[in-house]
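Complex shown without one protein chain; remaining protein chains in place.
Going in written order, the chains are labelled A, B and C, and every chain counts its residues from 1.
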Amino acid sequence: MKTGAEYRESLRDGRRLFLNGRKVSDLEDEPLLSAGVAEVAAGYDRYYRPGGAVGPYFAFPTTAEELRAQLHELLTWDMTTVTTAQGLQALLTAAARMRADHPEYAARIEAYYDRCKREDVRGVQAITDAKGHRRLSPSQQDDPDLYTRIVERRPDGVVIRGAKMHITAAATSHELVVMPTKRMKPGEEDWAVACAVPANAPGVSIINTTYAPRGAASGEDERYWPHSSHHNMPEGFLVFDDVFVPNERVFLAGEVGHSATFAHALGLWERLGGTAHLAEIGDVLTGFAQLIAEANGLDRVSHIREKISEMVMYATLVRAGLEAAISNAEKSPEGWMFPSELYTNAAKHFGAAEFSRMVRHLHDIGGGAILTAPSPDDLASPETGAYVRKYMRTMEGVDAEYRSRLFHAIRDYTADTFGGWQHVTMLQSGGGLYAQRMVSSKHYDMATAKRMALEIAGLA
Amino acid sequence: MKTGAEYRESLRDGRRLFLNGRKVSDLEDEPLLSAGVAEVAAGYDRYYRPGGAVGPYFAFPTTAEELRAQLHELLTWDMTTVTTAQGLQALLTAAARMRADHPEYAARIEAYYDRCKREDVRGVQAITDAKGHRRLSPSQQDDPDLYTRIVERRPDGVVIRGAKMHITAAATSHELVVMPTKRMKPGEEDWAVACAVPANAPGVSIINTTYAPRGAASGEDERYWPHSSHHNMPEGFLVFDDVFVPNERVFLAGEVGHSATFAHALGLWERLGGTAHLAEIGDVLTGFAQLIAEANGLDRVSHIREKISEMVMYATLVRAGLEAAISNAEKSPEGWMFPSELYTNAAKHFGAAEFSRMVRHLHDIGGGAILTAPSPDDLASPETGAYVRKYMRTMEGVDAEYRSRLFHAIRDYTADTFGGWQHVTMLQSGGGLYAQRMVSSKHYDMATAKRMALEIAGLA
Amino acid sequence: MKTGAEYRESLRDGRRLFLNGRKVSDLEDEPLLSAGVAEVAAGYDRYYRPGGAVGPYFAFPTTAEELRAQLHELLTWDMTTVTTAQGLQALLTAAARMRADHPEYAARIEAYYDRCKREDVRGVQAITDAKGHRRLSPSQQDDPDLYTRIVERRPDGVVIRGAKMHITAAATSHELVVMPTKRMKPGEEDWAVACAVPANAPGVSIINTTYAPRGAASGEDERYWPHSSHHNMPEGFLVFDDVFVPNERVFLAGEVGHSATFAHALGLWERLGGTAHLAEIGDVLTGFAQLIAEANGLDRVSHIREKISEMVMYATLVRAGLEAAISNAEKSPEGWMFPSELYTNAAKHFGAAEFSRMVRHLHDIGGGAILTAPSPDDLASPETGAYVRKYMRTMEGVDAEYRSRLFHAIRDYTADTFGGWQHVTMLQSGGGLYAQRMVSSKHYDMATAKRMALEIAGLA
Partner (left out) sequence: MKTGAEYRESLRDGRRLFLNGRKVSDLEDEPLLSAGVAEVAAGYDRYYRPGGAVGPYFAFPTTAEELRAQLHELLTWDMTTVTTAQGLQALLTAAARMRADHPEYAARIEAYYDRCKREDVRGVQAITDAKGHRRLSPSQQDDPDLYTRIVERRPDGVVIRGAKMHITAAATSHELVVMPTKRMKPGEEDWAVACAVPANAPGVSIINTTYAPRGAASGEDERYWPHSSHHNMPEGFLVFDDVFVPNERVFLAGEVGHSATFAHALGLWERLGGTAHLAEIGDVLTGFAQLIAEANGLDRVSHIREKISEMVMYATLVRAGLEAAISNAEKSPEGWMFPSELYTNAAKHFGAAEFSRMVRHLHDIGGGAILTAPSPDDLASPETGAYVRKYMRTMEGVDAEYRSRLFHAIRDYTADTFGGWQHVTMLQSGGGLYAQRMVSSKHYDMATAKRMALEIAGLA
């Protein structure tokens, strides 16, 4: 296993990173990116065991209990580690589904998985293509590169070209696992490509955006953004400019019948993880609502209690969906537990669709001071500190600092740059609302539902 | 165990029943009440085993698996049997909670439970009082009988007076289990009364209302109400006009500290059963929506599919809540499994609150013919049958009879007398929305949620 | 103008009516149909003026104020009169739109309108076809009659065949105004037919369904259904079995370019009237909620007040939409005021979509006694009356009769046969939710909205 220091060093591998039009030569020198590195490094240190130990994020659950335990633990991992685990589970899931038809791909995936585990690397899934005109298929686009494709096939590998978008944590990972974004049709063999590319492979560029708070550089400090100043990850826009991929890293190269296998497998694991995350966020939002209601003396007011009880319901129902996904998990021939597609998708959909309403409840309860609480520096200043201390406190036991920090945290978490990122990400992670709805419908037992209705109608 | 015939005979016990201002001397002679008797009798016959066998509705689950299995089976029981099982589980739950303080009550309950089981009787829970002015406590009402109370204490028992409302299936049951509708305060000892009263005890009157279809009597037939003509139960308005209850049937008589124990215990089991029922209803509504969309050739239309997918989500989330309630059940010292209050209440609330929106989806998809499909007699008539056959069919394989019967079933189930009953009952069974919300909130782990929020804020 | 007696007599014109498989020879002898006749007749008497007077339902508003006044008055008309007014307004609207291309049709419509006015007749719009497989056009159906069509063209008129569904009040009207249900394409000329047919024309059959309460015939009385026993109208399933229509009654006969003109015109007026009706219903539901909360002593409870305030919002927003539709009405060259399509459709959609949630609030507030309040006969009975009087009262000033009648009215209005009819009709009248959404979108000023967004983006 790697230590945090080894991880930090491993990122200095010649990768081409960009931010705001500038080339980033060292991630740790860039204030808007360094927090991500620090967080992943801390994770390495936390899990480090000498000798041949293996990180728990490489384990594939084989019982419902292991699945539950892993989901619980996942909430403590940094985002890069989460994507590593989900990506490898998705790859193994795809291997299981391709084994009969394409044993060589399954074998390559398993060898790749072993290597990742052995080298304790971190990886991301590069799935969303540029896509161009959304209603046209890859081969109909006016630029064939709008979906990532094979531009050359060599005896020892393939050359790929294209871009992959919204790749969280790409800049802080070692491996980029490319997979098709959707089902390809016969004639679209060149777009049916899955493979693993090192982040520093020649031809790879990563253009980053980030929700890291900008203010640190302008004199404000982390107390104003208590969460996002420590917890932020860049989003990568990946460009593959004729990148060579050797055969042992190629997992699909033209077999359109399996072009959607990877996306489906990834979707399941991403949505499962996303649901676990939403349940946790539901608790956090509820906790904030209760804390600020108490700090304001509003916790026994009827309409406030009703709103908090709706937040309780939300967190509980998302978690119920997770429970049902686990207790209805099914075992593959390999002995791996796959969570229920039906419950996973339904819970993820509910959590995502109702997220903004829960934030609305929190904003409704918390009030305008979420935005207008004086900054930590105002509290510390000799000129204004006394005023803030006097007027931001509310009662015995609720002083200005405590209450202001609650407001700053709520703003940071829900109503500032990171909050905006959450609003979009909750909806889009693991595919948008529509996709989750359709997957749930596909796995619903409609035949039984129809039979039940026919019985009521006396038509069974 | 009793046979159906024995059950029918057992109802001829002198009970005082009323319907629409008339005394009902024999339930089976009253068209609006006889279906209920027939349904319960059929249940007796289905479960009958000679010798000392015991009906499965008397079993208290001791493992999560037994709990799941019983909930599955419960959906096949008639309402009277459901209330019997829930009522006895509630009584035993109360016994468990009173054992330490009042062992004599616990012992009486267990003896009563044994007798019910041995005699294979059916019973209902009589909980909702007349209540008078809702914001006043029992002792503040201008008529002290607005909450059922003890009017006389004798060495061998108590005399009670009051009314209990919304008692489904009271007329078709043997036992009326009286319990306080809410927490009583010191000084309200006379209202803290729980006991079991035979349906034919002197002083008991049962005034019935029903959602049984009226049309049968006016020349229309069961094909127009395919569900409710066979599945209907009277709602009883129970009056206790100075009814004597012997001590062995008295389970609480003044101990205000336990006045809410029964209601809480009943609430849990009623809501659990209600959630199972809602999950089933979610499937039925979804099945109807899919069937009618197919019959109309609309099942591939995008906005129709979206609506059906919302119904799928609904049924799935209610069921997820049930799953979570079961997999988080806890064992009592007696070895009995109690489902999770948190998940049970959250799922029941969600199912109840969203029920009318699901019916709206079905009505939106099905269209006006839910109301206007010609009656079965119009289809059979020589004068109009050919017209109906020609114009109510839609395509090869979807003829007028099939499609009309679907419409009649949807109307009967959701948009006629029974449908109206469902709209109100889904909300009110097991207590209204507000109560479910508050119980969920009470059992939510708010301390953890607050701690999680404090960690985000850096205040942990 | 006609008196009520003349109207009653005019219905004895040989029309072929059916109900539950039986031929109805006299509407007034049929308990399930006679209330509708009585209601229309009462309207005739109310408006009757001797001499050449004309009913106000024949007036086409020429100012916003007249439009507002007519909508207010419309709420007091019986359904047959409403459909008469809306149908003629729709016909005149269509005439205005066809005048340039087809002056002869415009002239016939105006002559027809004059005659209707002069003879003070009542009419309905027969628009919804049988439709068969919904995704196939009329000419693709396996039975060409699934959309009403011309089967023969003669010098003096046309012969039509087909069925029209959901025609409220057809049996109690004189005129059936046939119009195409949707846009026809070239090659579908025979289905592009609009005309006016007398209800007693040879070949016309009307198969009726009704939400009139069945119970009157079985011994229960109108106090149990205080609204629907007096206010019910049959829904007609109209069959045109080769009906000859003379030229002066033919308003379209093959001009596919105008096949949708009638439906669009009718949609506007139906939705406007529907919105007025929904605003009124919103008030009624709110009024019931407040009355029952007061009767139960709950009107000052916070969560009850919140629910009632949501009902207030609903009624107010629907009415706001109506106000905006009127104040943004536009004048046609004829001087007629057409309400705003945008606001009319948006308001109708909102009112329809949220209706079931408002009913849910009422049921949530009212409680189970909506279903289980003892019947009026139980209150009157010497055996049970005293019990009902004692236990259904709640406080000084709220006696059992008043409170029970409130419950019966709420049940009748929202949770019994008529209530079910309302649930479906609110959604389906004037076309379903999807249609209203699309019409609103079509009339929305998207160009301005896009320009505003581009300005924000600095791209204008």
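Here, contacts are C-beta pairs under 8 Å (C-beta built on N, C-alpha and C of every residue); 3 or more make two chains touch, one makes a residue touch a chain.
Computed from a prediction, not measured in an experiment: that's the story for all the values here.
Colleague: Using the document's definition of touch, tell me which of A:A201, A:A315, A:A329 or A:V359 contacts the absent chain.
Modeller: A:V359
Colleague: Pick out which of A:R97, A:R115, A:H264 or A:H303 touches the chain that's been left out of the picture.
Modeller: Once the missing chain is taken into account, the touching residue is A:H303.
Colleague: Of C:A315, C:M337, C:M358 or C:L371, which one is in contact with the hidden chain?
Modeller: C:A315
Colleague: May I ask which residue of A:I281, A:I370, A:A409 or A:V439 touches the chain that does not appear here?
Modeller: A:I370
Colleague: So which bits of chain B touch the chain we can't see?
Modeller: Output for chain B: 302-303, 306.
Colleague: Suppose we count only contacts with the excluded chain; which residues of chain C make the list?
Modeller: Interface residues of chain C facing the absent chain: 223, 226-227, 280, 283-288, 290-291, 305-306, 308-310, 312-313, 315-317, 319-321, 323-325, 327-328, 342-343, 346-347, 349-350, 402, 405-406, 408-409, 413, 437-438, 440-441, 444, 446, 448-454, 456-459.
Colleague: What chain A residues would touch the chain not displayed?
Modeller: 18-23, 128, 130-136, 142-143, 145-146, 162-163, 165-166, 205, 207, 209, 211, 213-215, 217-220, 235, 237, 239, 241, 296-298, 300-301, 303, 353, 356-357, 359-360, 363-364, 366-381, 383-384, 387-388, 390-396, 411, 414-417, 419-421, 423-425, 427-428, 432-434
In this text, only the chains that are shown with their structure count from here on.
Colleague: Looking only at residue numbers at the chain B/chain C interface, is the share used by both copies over half or under half? Answer same or different.
Modeller: Comparing the two copies, chain B and chain C contact each other through largely the same residue numbers, since over half are shared.
Colleague: How many Å are there between the centre of chain A and the centre of chain C, using C-alpha atoms for each centre?
Modeller: 51
Colleague: Quick one: which residues in chain A touch 2 or more of the other chains?
Modeller: Residues 306 of chain A touch two or more partner chains.
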